[in-house]
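Quick notes on the structure that follows.
Let's look at chain A:
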Amino acid sequence: MSENESKKRNVVVFACNECGQGAMNTAGVARIGYDTAIKIVPLQCSGQANPVLILEALKDGADAVGVVGCCIGACHFVNGNMLSMHRIKLMKKLFKELGYSDQQINHYTARAAEGETAVGDFEDIMVRLKRAEKEGNTLPGGW
Partner candidate 1 sequence: MPREKIFAYFLGCIAPNRYPQLELATSFVMQKLGYELVDMERASCCPAPGVFRSFNKVDWMVAAARNICIAEQLDLNILSICNGCFGTLADVNKHLKADEAARAEVNERLKEIGDYEFKGTVEVRHVAEVLAFEVTPAKIAPLLVRKLNAKAAIHYGCHLLKPSAIKQLDNPEKPHMLEDLVKVLGIESLEFKDKQTCCGAGGGLKSFSAYDSMVILAEKMKNISEVEPDFILDTCPFCHLQFETGQDYLNKNFGTSYDIPVLHLSQIMAYCMGLDEAKIAIDKQMMGKNYSLDAEAIVCD
Partner candidate 2 sequence: MTIMSVKTKQSQVQPQNLPAPETKRQFKTSDDFDDDYLKDIERRSNINACIQCGTCTASCESGRWTAFKIRNIIRKVVLGDLSALDDPDIWQCTTCYQCYERCPRDVRPTDVIIELRNYATARGNMSPAHRAVVANLKETGHGVPINDQARQLRVELGLEELPPTIFKFKDEGELQRIADLLFNVAPPREKPASKDNLKEV
Partner candidate 3 sequence: MTEAEEETELVQETEQVEDAGKKEPRIGVFVCHCGHNIADTVAVEKVVEYAKTLPNVVHAEDYMFMCSTPGIDLIKKAIREEHLDRTVVASCSKTQHGPTFARAIEEEGINKHMHQQVNIREWCSWPHIKDKDGATEKAKQEVEAGVNRSRKLEPVETRQISTTPAALVIGAGIAGLRAASDLAALGVRTYVVEKESTIGGHMTQLNKTFPTQECPQCSISPLTNGVAHDKNVTLMTMAQVKNVEGSFGNFKVDVEISPRYVKDNCTSCGDCSAHCPVEVPSEWDSGMSMRKAIYKAYPQAIPSTYVRDKKACIECQTCVNVCPAQAVDFSQKKETKRIEVGTIILATGYDEYDPSEISAYHYHQDGYEDVITQLQLERLLVAGSITNSQLLRPSDGRIPRRVTMIQCVGSRNDQVGNKYCTGVCCMFAIKNAQIVKDAYPDIDVAICYIDIRTPGLNNEEFFKKAQEKGIKFIRGRPGEIQRDPVSGQLYVIVEDTLSNTPLKIKSDLVVLSAAMVPPKSIGTLGSALQVLRDKTGFIKEFHIKMNPVKSSRDGIFLAGAIQGPKDIPQSVAQAGAAASLAAAPLVRGYIEKEMLIPQIDYDLCVNCGLCISACSPNAIYRDAADNKVKINEISCKACGLCGPACPTAAIQLKNFRDDEIEDEIAALAVAPREGGHVHE
């Protein structure tokens, strides 16, 4: 377990230009800490994070991928976050069917005004990742 804890990880988090990045900025301003594994990739909209990018991230060696958009109904581009949410649901299905853990890729929403929402998402990513690693059916990097 301790080994599991100490392990250096890299988690790619796609954040939309509005609430996603906004919440992460707010979290920083409030000095709310989270795992250094979290690496943020700014996008225009969470709906921009397509399966190709998500798989590329895992292929390049990322341990997990998260997509953070605005709250459902608050997308600045109408329904980008919905598209992304459903897309990731489908990918989770696919991962399961391929025999891999569906805990490696997750979709979240955050509120620009509340940093803790983003940090909560980050923590959930790590929890799920560690659980998946325990189960030992995570997608191997660098394929």
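Candidate entries met the following condition: all candidates are chains of the complex that A comes from, given by their letters.
Following the convention adopted for this analysis, a contact is a pair of C-beta atoms (placed from the backbone, for glycine too) under 8 Å apart; a residue touches a chain by one contact, two chains touch by 3 or more; residues count from 1.
Predicted model, so just to flag it, every value in this text is computed and none were measured.
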| item | value |
| --- | --- |
| Complex partner of chain A (touching, any copy) among 1, 2 or 3 | 3 |
| Residue numbers on chain A that touch candidate 3, as the complex places them | 8, 10, 12, 18, 21, 24-25, 27-29, 31-34, 36, 39-45, 47-53, 56-58, 60-62, 73-74, 76-80, 83, 87, 113, 119, 141 |
